[in-house]
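A single protein chain has been omitted from the complex, and every remaining protein chain is retained in its original position.
Take a look at subunit A:
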Amino acid sequence: MVHPGLISLNGINKSYLQAGQRLRILSDVSLSLAPGESCALLGASGSGKSTLLNILGLLDQADEGEYRLAGHDIRQADPERLAGLRNRLIGFVFQSFNLLPRLSARENVALPLGYRGTPRREALARADRLLERVGLGQRGDHRPADLSGGQRQRVAIARALVGEPTLILADEPTGNLDAATAADIMDLLLGLNRERQVTLVMVTHDTRLAGRLERCLEMRQGVLHEGLAP
């Protein structure tokens, strides 16, 4: 069976048990994304978009349905293999940055390489190159606490990219930033999407930001719709 796309979701269902009741979060979600595509994922709070992003990012498992990522059948993979796939294929950018406070910016960026056994010296050299690319070449030794919000998100983006993933998953990456910084971060993400042909999936509330991406998807009560609601 040939899967031309990078991501192929088919008939994904997910529900949680809450207060003794089955709560349906995702119903029959199907989606395919091509390499290099950029895609915005919109939806109200509780619509299931975060759950979908977690499933895409291999942080959560669907109850039913098929998921293939870069040719790997995710439903068959054990936790060990999922960790390896996350490390090699996916870069995460979180709304709250999620940098490790005790590590310097450079060490934060080098972290994913450590988990694939890259020698430390080489990992730090690659981290420095990525920090250069996101415009923080001089800040490698700073702790996250000494950086501004925008700088922290740049470090996080560098960390997401250091392993040369094929997919960037960004969960409201500009949600905690002011408008000007948010625009900078968007420019950075879209620039990286274009120059590295890395697929970008971004969860956002902001329809204006969503408009800058090639595709728009909207979650409404667990159902995925192509394009924006009128």
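We take it that a contact is a pair of C-beta atoms (placed from the backbone, for glycine too) under 8 Å apart; a residue touches a chain by one contact, two chains touch by 3 or more; residues count from 1.
Going forward, contacts and distances are computed from a predicted model.
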From "Pyruvate dehydrogenase E1 component subunit beta", "Spore germination protein", "GDYXXLXY domain-containing protein" or "FtsX-like permease family protein", the UniProt protein name for the chain not displayed is "FtsX-like permease family protein"
Among A:Lys49, A:Arg68 or A:Arg86, single out the residue that touches the unshown chain. A:Arg86
Identify the residue among A:Arg75, A:Arg116 or A:Arg194 that touches the chain left out of the display. A:Arg116
Touching the hidden chain in the complete assembly: which of A:Ser15, A:Ser32, A:Asn54 or A:Thr181 does that? A:Asn54
Residues on subunit A facing the left-out chain by the touch rule are 54, 57-60, 79-80, 83-84, 86-88, 92, 94, 98, 100, 102-103, 111-112, 114-117, 119-120, 159, 163
